[in-house]
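This report concerns only the one structure given below.
For this depiction, one protein chain was excluded, whereas all remaining protein chains were kept in their positions.
Chain IDs A and B follow the sequence of writing; residue 1 opens each chain.
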């Protein structure tokens, strides 16, 4: 009993240290984003200071940053819409056994999720230049399907599989066509799963860098590129850099706190199933 | 999971066709093109001349690809090892405590929500050799203050450290979920047999978690091999190529030096490596009876 109490205390110690290490960098940068230049560079660091909002004001006056923020919002919206419109019927059908090439399609989905971004970006760069999709949100959302679509199908398949097959049969006996069964039985029952999938897709798109870097130039630049733009000032304007980073992170942090259960469930499902 | 619908099974192809078309467009077509590009002296708009395996031979001769590959593999293996060990320790610890586990979970997933580029900026500020808080703290207690990102010896370990801060939460979440799903009876039986904590971990927990651990390692391994954002944001591949990764090299070759043929060759070789890992994992998974 004594041994086990010691182990529990040790566990708490480990968790507290890890939790602190996890949150400290973010808190510190929030601090810098609210400090004057002098306070930020002060040695030893100032723990008590008067917060100022100048850096945020500067970032939010930056047209490039605002554009990137909105572009990422649209890309996430469009990317999710595409993935669900295309992926939900596929997930539904791929759960049935007698689909020709089922195993091949599933392997293909896994691969396109796993293969490196530039395998797709480099050749698509040319195609997009030729077709005018280069530097467009639509083009970006389309290429995001290399990971969004497999992930969505993967997740929805798992959620659909939890729907008892007897419900499908019962609906068939009532005269429902298979698309009606999908819309009226499977989709409502998988609603929590859809929420989790949307959240994870959104995080992934919001944070994406390599594809946006390769396939946008100006008008479709995303929030990650806007944040990367502050990198050059690293030695000079820490306040603005921190404010930009925090602003870009903020929506996702809100997600993490509000939708903790969905995120945790979705992540485990994606990897364990 | 899979079911028979009989006798009048609907035609399911209309459900799958859009996926096949879109996925074909954004993956199959590019893969074919990139293979072709890698065998040509490629210029956009201009004439592309068949160059056989010249692009591949150049990679070998220039050596920068091999350096990047070595760096990338070193980075991936070290990061995954550290993440796995830390994630396991944290999952075991969280499994023991009753209070505060939910709060800890939120704290652990916070870094996962942050983009790689923002992670880079955060740590660039923290690790700044002159004004960074970490060196200030080390200096205050009389420890050496390393040039984290600026020296050839420290840059790679620093990168691994940042990656670990970023992604350990993922490993933790999955291992914690897997731990929670383990049945209790075997552990009770083992305790009655007199097994100690380590023995239970070694002979019960670890073997039962094996399939999950394999999956997590494969996912993390592939993800870390594809490292781009951190290198791009923190070191730009430097100093002196000490942290150059395959994906950053690809990006530079294609978009900075417009050498698309050579970039295509890099991508082809690198993709083959990723493919091999996926295939090995798929074969392993089938052998051990995993789904799909």
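Keep in mind that, in the parts below, contacts are C-beta pairs under 8 Å (C-beta built on N, C-alpha and C of every residue); 3 or more make two chains touch, one makes a residue touch a chain.
The working rule: contacts and distances are computed from a predicted model.
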item	value
From "Phenylalanine--tRNA ligase alpha subunit", "FAD-dependent oxidoreductase", "Elongation factor P" or "ABC transporter ATP-binding protein", the hidden chain's UniProt protein name	"ABC transporter ATP-binding protein"
Option touching the unshown chain, where A:14, A:76 or A:171 are the choices	A:171
Contact partner of the left-out chain, one of A:23, A:185 or A:253	A:185
Residue numbers in chain A that touch the chain omitted from display	164, 166-167, 169-176, 180, 184-185, 188-189, 191
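The rule is simple: only the chains that are shown with their structure count from here on.
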item	value
Centroid distance [mean C-alpha coordinates] between chain B and chain A, Å	16
Complex interface listing, chain B residues touching chain A	1-5, 9-10, 12, 14-16, 18-20, 22-23, 25-27, 29-31, 33-34, 37, 44, 86, 89-90, 92-94, 96-97, 100, 102-118, 120-126, 128, 131, 133, 136, 140, 165, 169-170, 173-174, 177-178, 197, 212, 215-216, 219, 222, 226, 228-229, 232-233, 246-247, 250-251, 254-255, 260, 263-264, 267-268, 270-271, 274-275, 278, 282, 291-292
Of all residues in chain A, those that touch chain B in their complex	3, 7-8, 10-12, 14-15, 18-19, 21-23, 25-26, 28-29, 32, 40-41, 43-45, 82, 85-87, 89-90, 92-99, 103, 105-112, 114-120, 122-127, 129, 142-143, 145-146, 149-150, 153, 161, 165, 168, 172, 177-178, 203, 206-210, 213-214, 223-224, 227-228, 230-231, 234, 238, 241-242, 244-245, 248-249, 252-253, 255-257, 260, 263-264, 267-268, 271-273
